[in-house]
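Presenting chain A:
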Amino acid sequence: MTPGLLYAITGALLFCLGLYGLLLHTHLLRKVLAFNLMGSGCFLVLVGLAQRGGQVDPVPHALVLTGIVVAVSATAFALMLVRQLYVETGRATLPGEGDDP
Partner candidate 1 sequence: MNWLPWLYDSLIAVTLLWVAWQVLASRDLFKAVVLFIVFGLLMALAWVRLQAPDIALAEAAIGAGLTGALLLDAVGHLRAPRRKRGTD
Partner candidate 2 sequence: MSGGAWLPLLVLASSLVTGLVIFALPETSQRLRSSLNLAGALIKLGLVSVMLWGVYLGQQYEARYTLMPGIDFLLRADALAMLLVTLSAALWLFTTIYAIGYLEGSPHRSRFFGFFSLCVTATMGLALAGNLFTFFLFYELLTLSTYPLVVHRGSTQALRAGKLYLGYTLSGGAVLLVGIIWLHGLAGNVEFVHGGALADLDPALHGELIIIFILLIAGLGVKAALVPLHGWLPVAMVAPAPVSALLHAVAVVKAGAFGIVRVVYEVYGIEFAADLDLLLPLAVVASITILYGSLRALTQNDLKKRLAYSTVSQVSYIVLGTSLFGPIGTIGGLVHLVHQGIMKITLFFCAGNLAETLHIHRVSEMNGVGRRMPWTMTAFTIAAFGMIGVPPMAGFISKWYLGLGALNSGMDWVLLVLVASTLLNAAYFLPILHAAWFKPQQGPWPEERARGRLETSAWLLLPPLVTAALTLAVGLFAALAISPLEWARIITLREYVR
Partner candidate 3 sequence: MSLPDLLGTVLLAAGGFFFLAGTVGLLRFPDVYTRLHALTKVDNLGLGCVVVALMLRADSVAIVFKLGLIWALALLATATASYLVARNARHHGITPWQCPEDRP
């Protein structure tokens, strides 16, 4: 067991948690949150596993940095859509998925 592995496992759990949230929650904002959690989980796994040997590997760092930027763009975009949807329909859930306060 190394810290890297500990974090990788945490990341995997986070991923599962986010997945669960993404699938089960109906409120779109919460889906966005869940997606972000999943993303963070992924990044943790990436860096954590890469570091099992103990020494620092610069490649995953670059990857995660890119990944964070991508995730933020996606989040911003999703939030914009959610807001528009809310303006249009007064709801922040997808039609046919029930209401979530």
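The candidates came about this way: all candidates are chains of the complex that A comes from, given by their letters.
The definition used in the following text is that a contact is a pair of C-beta atoms (placed from the backbone, for glycine too) under 8 Å apart; a residue touches a chain by one contact, two chains touch by 3 or more; residues count from 1.
Note that the structure is predicted; figures quoted are calculated from it, not measured.
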item	value
Interface partner of chain A in the complex, by touch - 1, 2 or 3	1
Of all residues in chain A, those that touch candidate 1 in their complex	3-4, 6-7, 9-10, 13-14, 17-18, 20-21, 25, 27, 29-30, 32-34, 36-37, 40, 43-44, 47-48, 51, 56, 61, 64-65, 68-69, 71-72, 75-76, 79, 82-83, 86-87, 90, 92, 101
